[in-house]
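All protein chains but one are shown at their positions in the complex.
Chain naming follows the written order as A and B, and within any one chain the residues start at number 1.
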Amino acid sequence: MIKNANSDLWAGCIGLALSVAFWFSIDEEIMRLSIMFPKAMIAIMALISILLLVKGILKAERQDLFNVGSNRRVLITALLFFIWGVAISYLGFFVSSVLAILAQAWYLALARRKVTLPTLALWLVVAAGEVAFFYLIFTRLLHVPLPKGILI
Amino acid sequence: MILHCEVVMEKLVLALGALANPVVILIIFSGVSAGLFVGAMPGLTATMALAVLLPFTFTLPPLLGLVALGAVYMGAIYGGSFAAILVNTPGTPSSIASAFEGYPLSRQGRALEAISVATIASAIGGIAGVLFLLFLSPPLARLSLRFGPSEYFWVAILGLTLIASLSEGSLLKGLLGGTIGMMLGTMGVAPIGGETRFTFGMPVMQGGVEMIVALIGLFVLPELYNMAALGRASLGEVTVSSREKASFWRVVKRVLSQPGNLIRSCIIGEIVAIIPGAGGNIANLVAYNEAKRASKHPERFGSGVIEGLVASESSNNVTVAGSMVPLLTLGIPGAPPDAVILGVLLLHGLRPGIELFTTSGVLTYAFIISMGLAALAMVPVGLIGGRLIYRIIFRTPYYFLVPTIGLATILGTFALRNSFSDVIIMLILGTAGYLLKQIGINPPPIVLGLILGGIAEVGYVQSTLGGAAYRFPVLRLFENPLSWILIGMVLFSAAWPYLAALYRRLRSPGVSKGDDP
Partner (left out) sequence: MYTKSFMVLFSVAAIVMTLTPALVSAEYPEKPVTYIISFNPGGESDVTARLQESHLEKFLGQPVNVTHKPGGGGAVAWSDFQRTAKPDGYTVIGVNIPHIIGQPMLRKDAGYETDGFDLIMWFHFTPNALIVKKDSPYQTLEDFLKYAKENPKAATVGGSGSFSANHLETLRLEKAAEVEVTYVPHTGTGPLVPALLGGHITAAMGYSMLGVQYKDQVRVLGVAADERIETLPDAPTFKELGYDIVGGAFRGVAAPKGTDPQIISKLAKAFSETNKIIAEKQRQLGFVMTYATGEDAYGLVGRMKENYEGILQEIAAKKKKK
């Protein structure tokens, strides 16, 4: 929770940082035709960022950031998503999805209720069912090959 | 293309005859249902669905194959609204604006009403598109050819002025979001020049940021994080009074009670549809914006205004049949799914052009009419399906909803280009989107920038190349009469917020409602 943050200042800084990052990653050998538009865009982005910084100093729009609910839950949920994404290429789609769904459901449910072992077991079946449903639709019906890992 | 009335009528009658076949009806209903499912899943697009269907159509006789494709297409564009309304994620890019009003309606417990509205609006739009295609193809086709690089550029700029009206709150932040979106769109291979930009050394970045990946990431993930933070789902329970309002005839009356909105949105849908390469993605945003502008209470938009939803959903379904105008008359696909349909036509030896309406006239008219039937079929399928989906989502506890929606989006993202890196990009963009939302930079301008940036760049560069022999090549952008019309619209659209405020102040001096934008 960040109280009373100057959101204009933050926005301006982020914008400026992005402008710099993009600008300096431009290959010097690139042809004019390919880069004239992005260069103009970067310039405009930088300009808007500077305007935001100015506004932030003069007539700041202050607001509380990250003040909704539990930020820790958001963090863990995000972490689980990323682990899930990476796990797909190692454990394969099926296994990593079932595990990820179980993990997220368990963690998020803890905020609302008690989770007992039999409940978890039930959820494992539900998760497996869900994933199987989508898996079959995608691989059999739509012919999209889903990554196979160590197990399935 | 002068076709004698009696000949056309004769063909239309024969076409209807060809369609009065239980197999055809079955295909239409299953096509619409399948399309609905595909459209509702964020990550699956209408084009994907058609591409998957393509090999199956080889074995079917041409009419059945085309009917199937048309039904799936119509259903998919409609289905996008479901995800937009229930989970704040456009299921297809043509339903982006549907989320703006649809989702707030859901939170207020009016989800069923919203779904019913979207259904009726989509059906009306679909039929309107078919009528345009049947009766106005020749002049519309000629108009579509007049859109060249300069015109594309100005259309893109016009679209970008939408950012101003769509940014709730700070205009500067909205513009910043727009430029961020445009920069995201520049990553990868330059559309003109073919060189790679901003790949930061990774070969996989040559593929850039796919628009749907960004759409899913920026819309869904922040919503999921929000649910996680709150510890509950955001879907409001539908109250008794709202359920009543969602009844079929009430909704039909409601939608038809604003004919101006409907007519305007359908016309916008058709104009955008005939511009090759535009399509539903842009139509829904422009129609929404116009509905907001024409409303007596534009400030209410964003809190669940039915008119906005109607505008978005009717205009995008117009583009289904509407974008086939250049396709059937000139062989030019008006929207990405049309490329698949073109492939099917060519494979069966059907060449776009006058032949299609004369020699193969019965087939063509049957196909066109079948899309109108598909639009009608959407009503029962959608209403029943909608209620079902709503019930499922409502009954699902939030701690299962989050990972399940995550599953659907990860799957959809992967399936797009068979790319595991796209999944990672989606997660990164989504998380970044959540953070940006905190400081007031919202997803819609970013996605707008992403969609329109590419069009603007191609238009600009191609146009200035066309003026290579001039002293100042950039003047080429101002040459054509069609460009002047568009430039006028751009100026008008950009100046509107100020003009409107001025108008209000002149009308009622001393009562200044709005702040300076």
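The rule is short, and it goes like this: a residue touches a chain if its C-beta (ideal position, glycine included) is under 8 Å from a C-beta of that chain, and two chains touch if they have at least 3 such contacts.
Keep in mind that this is a model prediction, so the values were computed, not measured.
Novice: Of the chains you can see, which ones touch the chain that is left out?
Specialist: A, B
Novice: Thinking of the whole complex, not just what is shown, which of B:19, B:224 or B:458 touches the missing chain?
Specialist: Within the whole complex, the residue contacting the unshown chain is B:458.
Novice: Going by the contact rule already stated, which one of B:64, B:171, B:294 or B:339 would touch the omitted chain in the full complex?
Specialist: B:339
Novice: Write down which of B:192, B:238 or B:255 is the residue touching the left-out chain.
Specialist: B:192
Novice: Which one touches the absent chain: A:31, A:54, A:75 or A:125?
Specialist: A:31
Novice: Just the residue numbers, please: which parts of chain A touch the chain that's not shown?
Specialist: Within chain A, the residues touching the omitted chain are 27-31, 33-34, 143-145.
Novice: Spell out, residue by residue, where the missing chain touches chain B.
Specialist: These residues touch the chain not displayed: 47-48, 50-51, 54-55, 58, 144-149, 188-196, 199, 201-208, 210, 276-277, 326, 330-333, 336, 339-340, 342-343, 346-347, 349, 351, 353, 417-419, 458, 462, 465-466, 468-469.
By definition in this document, only the chains that are shown with their structure count from here on.
Novice: Provide the residue numbers of chain B that touch chain A in the complex, in ascending order.
Specialist: My answer: residues 48, 52, 170, 172-173, 175-176, 179-180, 182-183, 186, 190, 192-195, 197-198, 200, 221, 224-226, 228-232, 397-400, 402-404, 406-408, 410-411, 414-415, 418, 420, 423-424, 427, 431, 434, 436, 438-441, 453, 456-457, 460-461.
Novice: In the complex of these two chains, what residues of chain A are touching chain B?
Specialist: It comes out as residues 5, 7-8, 10-11, 14-15, 18, 22, 25-27, 30-31, 33-38, 41-42, 44-45, 48-49, 51-52, 55, 61, 63, 65-66, 68-71, 73-74, 77-78, 81-82, 84-86, 88-89, 93, 97, 100-101, 104-109, 111-112, 123, 126-127, 130-131, 134, 138, 141-147.
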